[in-house]
Structures are given as structure tokens and as C-alpha cells.
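Here we show just some of the chains, and they stay where they sit in the whole.
To keep things simple, chains are lettered A and B as they appear, and every chain counts its residues starting from 1.
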């Protein structure tokens, strides 16, 4: 991650100026505000603002005039109940705004989550920085042989070195040519909105991203999952650590019911019931396809 | 508006407990927090939380590391530019959460604005209060004779008195019967989820409503409009007064470009051009229908 001294000074200035508010305050989140949490080689997430805390979830669920429930213990129980029964609207009453720096190919996955607000750095208006994601050697992975959309073991030795060399060389060359095209030194520079198309998708972009807690948790469930691409999963993991400090009860319930939980089909539930009665169920007698059965066995 | 002493005490407790925050603070909004602004006979709006201020709009538009633009003057100019050119995403970076008490028939119009978060008081779970909207005499209006979905002049005298009497009597009777049905005094009480259907839509409900500034301004443009039904317009007006204190630059731009502005069709623009050249354009030569022409004349 690279913050310029100016950028760091702006962050420091914001953190040095506390003010009074009557709003709900999450101390765990105040500690994060504005600071950049590094992700990948040049990326980060920064909490820019937030609204609400655990108590605000309960307050909305009860449509109350004051704070949430009367005791902290009640708050935790209510939040677990809401999460277990898919009552999503109270979780929508918390909101967070992040500043994220990320490679374009990660941004393209991220933006598919539509229920959020986004302001992206404009490459029509501004010139992009020379910053590209180059994977650490241990993340230069071969195509998976079992999963068409995943990766397998890491490449090593000459194979890995060659990939790294290609990625670095092509990134540098494309950026040199980007600069050469937009330069107005002794020529008319190409329009920025055209020149940018020469840049590969490992270049970094950045955006402000604002989302409510319910939709954020949905994003995290899909993107902190083991099947998500590593390069977006590390962003999800960083956000998880922030959410755990922001709304500890909601995050703990999310871990139990979503991240660590699983949905069983009616067929799978019936198999569990039979197995608990002592029956030795096999794929053939399960009613499941081979793929489903494999996933079922891994789960139990 | 009727707040019980308990409710008022909860509000007072929240207003008496300022805390420190590093977040953007809008002093204009802090003054409103938790206080109930009366609307209609028993309704209110209360600001429960907010995120962002005018500077936050600029900060997001520029995807900056610190505050928005360098000067307050620049902020205002940028906000006006964004509003004029329909750049909506920076306005989505501010958020507000309201607690609203409102008649059910108003809630039914309000909920049509889908891009918002809502937690409503549950009449399956809880018992509704005996509070009904009874219009003030000057708002007992006759059906409009020119507009199928509007109202005309106020009824007066015996006509108004009869309406008032019907509304009051039917409200009271329906509530008496609601109570009689759910009572478990000497009987098994009817399920609340069934009993509530006996209540007319002038009964009050309440909800937490959270929305971003862009969608809020869209709501206000439609609901603070002269063609909106009076009973929702007064809520929109109350919210307008809050938004003006929260984000003064954004609200001033909204007043100029949206509330006070108008969209002219290509045909209408061409008529204006002809008129400015001195031509006496009539409905017949305008290319507009009679309805359009009437609206066009009223505008200019």
C-alpha cells in the first residue's frame, strides 16, 4: 500500500479532530475511522463513515423511541433471533461507507453487488497512477483440475518466474504507452477516456462504496467464502475484521448462522434423519447426485 | 402529537448524552436529533441518525483521502454542478434515518418509494393505539371538478360537520370493536393479525425509515409537490425543513433545480425559442395538446 505524505496528512488531520455528536457511537469503529488497512500489494480499505451499532438494530426492530432493548443481554439474544429467522430489515438500519483501492478485475466482481452506492475514480477525467497488482509468488497458482472456475496448487520455479515476468513487463509497457499517448509534450495528447483502454485489469482503481449492514453481510458471505477468488476474498476478510469491531453481536451471529452454517436440502435433511436412526446411507440410496453427495459428505 | 412521558424521557436521555466522534458532523442536524416535529394531528417525524454532510458529497465526488473540496465556496459550486447535470451518485453518499408516525393511508403512498429501508410497527405482534387522523375542518375538501385525483374547495357548515362526525364515529366504533375482539377478558381473544383488519386506514402506524439523500430528494420532489395529497405533503414539508439544516448547499441546489425548476419538452423548448424571436405562438401552432399547452402557459 502506498499513501503519499499528503494523503497520510489528510487522514491524520481527520483523526485529530474529534467532535461531539448525539448519534449512536461505536467505539470499535471509531478506532478504525480513516485509517487504511492494507490489502494485496497496493490496495486498502478505509472506513470513511458509519451509521448505527448493535443497539440500533434492536431499536429499529422494536420501532422504539429510545435505545434498543433494555439490556445488553437482550440485545444479543434479539440479534441472534433476527439473524436465525432471516429478518433482514433491522440489519439494513446500519450503514457503512468505505474508501477502497483495488485492482480493476476485482472491482468488476465487486460491482455485481448492486444494492450499494458507488463513486469511482474517473479515468475519463483523471490520469491513473502506475500501480498494478502483481501476485506474491505463493499466489501464482495453476488452473484447478477439479474446478473449472478455481485455482489449484501454486506454480514454482521457472514456471512461476515466467508468469511474474510477463505480468510485470506487460504492466510496465502498457503504462509507458498510456503515458506516451496522453502526453501533450510536443503533440496533441490522446483523450484520457480512450488511452485508458490500453491498461490491463490488474491496474488499481479506487472508489467510495456505501452499503447497509444486511447487504454487506450478504457480500461477505459470498466473497469471504472459500470458493471466492483469493484476490477479492482478502478484501472481504479485511472488512470482516472491521465489522466484528463495529457490531460485535451481529457479526458473531453472522459467523454462526451464515459463514459457518450451511443450507441442507429437503433430501439432505431426510438423509440426516435416516443416518441418526442408524441407517447407512450411500450416494445411491440418498437421492442425491454425485456432486451433491460429495458436498454433503464434506459438510458432515 | 402525543408522546407519553416515558417516550419523552427516552428522547431527553438521548439528547443529554453527547459523545465524541471522528465522523463528519452536521451541526444543523445535531439540533434536530431525536426531537419529534409534529405533523397532522397525531403524527411526527424524528431524525434518529444521519451520515454525512455537504462536504461528504464533494469528498465522494472526488474520491479524496480527506475532506471534500478545499474551500466552502468550491463545495457549493461543485454541488450545484452535480445537481444540474444529474450526477446522482455523490448525493447517495449521505444517509438519514427517520422515525415517522403517520396514518396508514399515507404510509401506503410513502412505501411506493422502494429504494429505502423500513421497519414498521407490527400489528401482528403488538396492539395498535387508539389514534386516528381526523382532518382539521379547513382540510375537509370536496372532490376536485377539474382533476380526477385531487381535491377542490373546503366543505363548510353542515356538509363538513357531517363528514367529521362520520370519520370520528367510525374510527371510535371500529377501535372499540378491535379491542372487543382481541380482549381475552372472559373469552379467547381473536388473533391480533386478524383483528387489525377491522381498523380504517386513518389509524396511525409508525416506522423507522432510512434513505440516502438522492432518493430522499426524489421523494421530496414528488411529495412536496402541489399535486401530492395534502396529508403526505405536510410530511415532505417537514422533512424539507430538516434537510435544509442538514445539507444547506445540497438543499439550496435542490430548490433551484428541482422544486422550483421544470422540464420542458423539445416541442416546448422550440416554442420558447420562437416566442423569444417575437412570434406569437398559440396552442394551435405550438404542436402541443391542449393539456400540455395549459401547463406550458401556467409555467411561463
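A few points about this structure:
Rule of thumb we're sticking to: a contact is a pair of C-beta atoms (placed from the backbone, for glycine too) under 8 Å apart; a residue touches a chain by one contact, two chains touch by 3 or more.
Treat the numbers as computed from the prediction; the structure is a model and nothing was measured.
Here 2 copies of the chain are placed, and the complete complex recorded in this file has 4 of them.
In this text, only the chains that are shown with their structure count from here on.
For this pair, subunit A with subunit B, the centres built from the Cα atoms lie 34 Å apart. Partner subunit B is touched in their complex by these residues of subunit A: 3, 6-7, 10-11, 13-15, 17-25, 30, 33-34, 48-52, 56, 59-61, 63-67, 89-90, 92-93, 95, 97, 99, 117-121, 206-208, 210, 212.
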